[in-house]
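Only one protein chain is missing; all other protein chains are in place.
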Amino acid sequence: MVDTTLARHHPDGAHTWLKRQSRWSVFEIAFWLATLLPFFLFPTYLTLASQIAIAALFAISVDLILGYAGIVTLGHAMFFGLGAYSAGLISVHGWGEPLTGLAFAAAFAGLVGFIVSFLIVRVQHLALIMITLGLGLLTYELANALTWLTGGTDGLRGIRTWPIFNQFRFDLWGYTAYSYALAVLFLGFLASRRIVNSSFGLALRGIRENVRRMPAIGSDHRRHLQTIYTISAAIAGIAGALLAQTTNVVALDALSFNRSADVVVMLILGGTGRLYGAILGSIIFLVARDQLAGVNPQYWYFWIGLLLMFVVLFMPKGILGGLARLVVRREP
Amino acid sequence: MLANIAIVLFDGFAFGMLLFVLSVGLSVTLGLMNFINLAHGAFGMLGGYVTVLTMRQLGFPFLLALPAAFLGAALMSIALERTLFRRLYRAGELNQVLFTIGVVFVATAAATWFFGTVQQVIIVPTWLRGSVDVLGLPLTAYRIFLIVVALIITALLVFGIERTRLGAQIRAAVDNQRVAQGLGLDVERVFGVTFALGSGLAGLGGGLAIEIVGLDPSFGFHYLVYVLIVVSVGGLGSISGSFFGAALIGIVDVAGKYFVPEIGSFLIYLLLVAILFVRPLGLFGKR
Partner (left out) sequence: MSPIVLTTDGLCKRFGSLEVARDVSIALPRGARHALIGPNGAGKTTLINLITGQLRPDAGRITLGGVDVTAMPVAARVRRGLTRTFQINTLFPDLTPLEAVTLAVCEREGKAGQFWRGLTGHRAAIDEAFDILAQLRLADVATRLTRHLPYGQQRLLEIALALATRPSVLLLDEPAAGVPKDESAMLFNVIAALPQDITILFIEHDMSIVFTFASRIIVLVAGAVLIEAAPDVVSGDPRVREVYLGQAHGA
């Protein structure tokens, strides 16, 4: 009996199955081709499109820790803001080359993320939420107090971003900005995709699924968490740097609680633990906000609040999770 | 200078007592059910607006408006617990956090819709205005009142927890829920009652807060942060922990804003992160 089982399900089958899990699907390729459409269809919305690309990269960074490793955070704007300020500051101080700016922002945010990760792995549940929230608020207050460095509530002004590769100037209509943001988003996505499809990504899912079992299979799971937290902080920093470089200003709100909350809302709306949920959520969130721009921000959050309650009660896996379930149901 | 320090300590302690009333309910309900209710501050805000409305529209005296604030918040919490929160006890902390933040957003928008973003003002009785000379220090009458109210509440809570049947049930359930359930204790019912009482206290805190910190639609979120800090520093499910945590946070916050105003709230966030780093379960937490 055992033998027939083996014949039917050969180890090669296992390899094939695992390969299929990480293979590019037609939908993915179509999606990335579609991200080029704004150039042709909505040239007047390119600024919005680059905001979306930046938000999507930020949401991906949160998906890596929240969706894959299960670390709940309410303070990830901290790293977004640190990235924005570090890219802005080196530009204000005379170095406006964008790519090195991104690298500098990633390194700085990643370094802070690495230091913070020692706190993060020590705590769970409420204490974890409070540490992330506390650190976020703390960074905000710090930036607010260090007016000489950050410009305080006036924001950091005087950022000049040089042409990319010394070739492509940032134009008024946002062609360069969107191309740049989209290219960085795509690279960030590729890197994240590789991470979640690695043995390390599997370990992260293991932590999310059952953190108690991890030590019992010999896993030093705290180190995994520190690694992904550092990576996530660096990616969030890159997203922040993109914002600074494409808008040439950094306001305090880059560090605000609302930004931390918004990114989680986008991610939850799209669906956690699948990277594309982060992108889809950002598109819906920002397009909706743009269309409702006339509304008082207080009432905008009324709808966000209702949406959150609705998603938690009826769509716990977000839009993509819901779609995936429908698809599975159709093919038994 | 010494007098200044004494005044700051007094003001800080009074502010801490306000935080205690606002937060003790959340500490106990968190200890009971591990239900992370970020809407707790919104119940405080509701209590504040109930105080304002009953005084303005119904002509309630201040001392009658406070119990109304308690009742209003408690009733609202019962309604929400029965219909919505109950579904989330086993839903995981992320879902609890998201859902209750959603409630905060909705509550903030609703408050803006009905009352606008202006600061609400109430007129407290004359005997609560001005200041009293104690040992040569001019102490605000209202803050003395605040401290007295908080101490009475603490005494009632300690008595209630130590001496009453409900208190014994709460202690058993906080200690070990599985055992308590095994002994035939209806933990969900105990929780429902505790939740209502805790939210009621938050409402009372909201009413008491208006004279000190004002009331506007951002109250629900702004004081949520303070409340969460008190709870995390004090440790879950502990009345004494909340008391000392609140006193500590109140004093540090007021002292920080008095002596080094330029760094704003930086100090209490730093305190929060430092305490959680050294003691992830809070200063008095056991679990």
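Should a chain be cited, it is by its letter among A and B, assigned in written order, with residues numbered from 1 in that chain.
FYI, a contact is a pair of C-beta atoms (placed from the backbone, for glycine too) under 8 Å apart; a residue touches a chain by one contact, two chains touch by 3 or more.
Quick caveat, the model's predicted, so the values are computed rather than measured.
S.K.: Touch partners of the unshown chain, restricted to the chains that are shown, please.
M.R.: When the entire complex is considered, the left-out chain reaches A.
S.K.: If I consider the whole complex, including the chain that's not displayed, which of A:W17, A:F118, A:W173 or A:F310 touches that chain?
M.R.: If we include the chain that is not displayed, A:W17 is the one touching it.
S.K.: Quick one: say which of A:T44, A:S199 or A:Q291 touches the chain that got left out.
M.R.: The one listed residue touching the chain not shown is A:S199.
S.K.: Among the options A:L149, A:I217, A:L292 or A:L323, which residue touches the chain absent from this view?
M.R.: Residue touching the absent chain, from the options given: A:I217.
S.K.: Since one chain has been left out of the picture, which residues of chain A touch it in the full complex?
M.R.: 2, 5-6, 8-9, 11, 13-15, 17-19, 22, 194-195, 197-203, 205-206, 209-210, 212-221, 223-224, 227-228, 231
The definition used in the following text is that only the chains that are shown with their structure count from here on.
S.K.: On a C-alpha centroid basis, what's the spacing between chain A and chain B, in Å?
M.R.: The answer is 34 Å.
S.K.: Would you pull the chain A residues touching chain B in the complex into a rising list?
M.R.: 66, 72, 74, 119, 122-127, 129-131, 133-135, 137-138, 141-142, 144-145, 261, 264-265, 268, 296, 298-299, 301-302, 304-309, 311-313, 316
S.K.: Across the complex, what residues on chain B touch chain A?
M.R.: Of all residues in chain B, those touching chain A are 30, 34, 36, 84, 87-88, 91, 93-95, 97-99, 101-110, 112-113, 117, 217, 225, 228-229, 231-232, 236, 262-266, 269-270, 272-273, 276-277, 280-282.
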